[in-house]
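One protein chain is absent from this view; the other protein chains keep their places.
Chain nomenclature is as follows: A and B, assigned in order of appearance, with residue numbering initiated at 1 for each chain independently.
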Amino acid sequence: MSQSLIKLTAEQVGKDLRLEWRSRDVLNSMLFFALLVVVIFSFAFSPTLEESRRMAGGLVWTAFLFSTVMALNQSWARELRNGVLDAYRVSPAPPEALFFGKCIGNYLLVLLLECLMAPLFMVFYNLTSVGPYWQLAVVFLLGTWALVVNGTFFAAMSIRTRNRELMLPLLLLPISIPAVVAMVTGTTLILTGESSPLTQIKFLGGYCVIFTTACYLLFETVLNAE
Amino acid sequence: MKSPFFYLLAIITLGLLAWGTYQALDVAPAEATMGDAQRIFYYHVPAATAASILFLANFVASIWFLWKRSPVADAIAVTGAEVGVVFFGVVLVSGPIWARYAWGTFWVWDARLTTSLILWLLYVSYLILRSSSETGSTSVLAAALAVFAAIDMPIVYMANRWFRTSHPQPMIGTDRLDPAMQKVLLWNMLAFCLFALLIAWFRFDLERTSQKINLLHIQKASKGAIAVVMPAVFLFIDPVREHMLQHRYMVFGYVAVWTIYIGYMLYLFAKLRRLHREADELEMT
Partner (left out) sequence: MRPSRARPRRLSPRDTEGLRLTTDALPVHVEGVSKIYGRTAAVRNVSLDLMPGKFYVLRGENGAGKSTLLRMIAGLSEPTEGEIQIFGSKPHDAREHMGYMAHAPLLYDEFSGMENLEFFAGLYGIESRAMLTEAMIRVGLKPELTRRVGQYSQGMRQRLSLARAVFHAPQLLLLDEPFSNVDPDSATEIAHLLAAMRNEGKTILLVTHQLGLLSKMADEFLFLSAGALVNREAVPQGGA
């Protein structure tokens, strides 16, 4: 009667994607929010090309951070509605499968968002990259996972607090500061072509490994904290 | 609580604080470049040391709690975090005051300062989590967050070291310290660490009392309140006042710092009064 972790995780992701496709509530609001953020930032900052290469890292990641937090606030909402989370906890399935399933689902959602926002940024700021684009992709992939894995974990923690939507950014942002610093400097280095972002990429890789492990080990404790 | 050791500690702390402050203001030589404002250093650094010890206690207690689920561990964890945030708040307030005089600027984004700020933010978020979580899950969630915060600290330090090197690096450290200054620093270190211990002891007991809801414990706790206030009184001794008025920044520093300490102690007393009232209600039912 036991299921492999991978199979269960895959089922979780499949279920989340199917549910999201059926209701599309998170997706629609996220897309619109992303567009709004890019437009507002464009009004707030109108730099020259050289300046924009220096600033874009910070701007882009601030925008992504906001969008990620908004997406993550919804990440457990579906499980809490109708109390499905209890049904999961009462089943013999390991909670880690639930956690990673959620993480991967959120990751895909946020990546989709970034794929839509990044070109918009490039258009509005007339931005081109001096450094290779594949390096940008790596920074984005690692950085997004760093935010999403901790975000999903803290969103689960926030379930048991009074002001759920506020607790998530409060908990997530301080912990994510090192990752954000690495993401921003890495992106800036690539855009300006100043030097190799290898240190930042390695740092992000290490950060992801360490915190994914920490989340894996502590998720069950946090889920059952009742 | 309130074993005789507590009162003994209070008296020793009072003595050491007075001695340490006298040393810092009178005996220690004035610094070559910074003059008297540098004397902030003698309570800035000890506060940082005390805070670090308290945060370490929080980390160890959190792991202990996750393993054994002991209420004592939880009490130590919250004490370490709360008193640590207060002492670290002192560091973050006295530092910029000193920096404004020494470097002309309140803040600089070098590795150490940035790490300190983030550390403080992490523990503030810890306290916010504790206060807004449902009863029953508070201790577990907070302990998990404490583990994350502890893992994050070395990472934050490394990130800041590697990625923010474009800023000027002013000399903060205690290297090349005059041996006379070193002695004064050590006296103050001892005094403030004991002061931190005193407040932490009080806070811990408050937490245990709150855990046990026993009127007798609360009555004992009220006798201890006076002892905690005592060290604050030394501020108004005459020889101290002479030296303080010499330098504005030092005054600001002292006022700000002791406002924080006294503010926190008042908060603890208010909490104690609330516990009194609750215990009274329980006795009546």
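The rule is short, and it goes like this: a contact is a pair of C-beta atoms (placed from the backbone, for glycine too) under 8 Å apart; a residue touches a chain by one contact, two chains touch by 3 or more.
Fair warning: this is a prediction, and the values are worked out from it, not measured in the lab.
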Candidates A:39, A:87 or A:137 - the one touching the absent chain: A:87
Touch residues of subunit A, complete complex, unshown partner: 1-3, 8, 11, 15, 18-19, 22-23, 78, 81-84, 86-93, 224, 226
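Just so we're on the same page, only the chains that are shown with their structure count from here on.
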Centre-of-Cα separation between subunit B and subunit A, whole angstrom: 35
Touching residues on subunit A, where the partner in the complex is subunit B: 150, 157, 160-163, 167, 170-171, 174-175, 177-179, 181-182, 185, 199-200, 203, 206-207, 210-211, 214, 218, 221-222, 225-226
Subunit B to subunit A touching residues, read off their complex: 66, 118, 121-122, 125, 128-129, 132-134, 136-137, 140-141, 144-145, 147-149, 151-152, 155-156, 158-160, 162-164
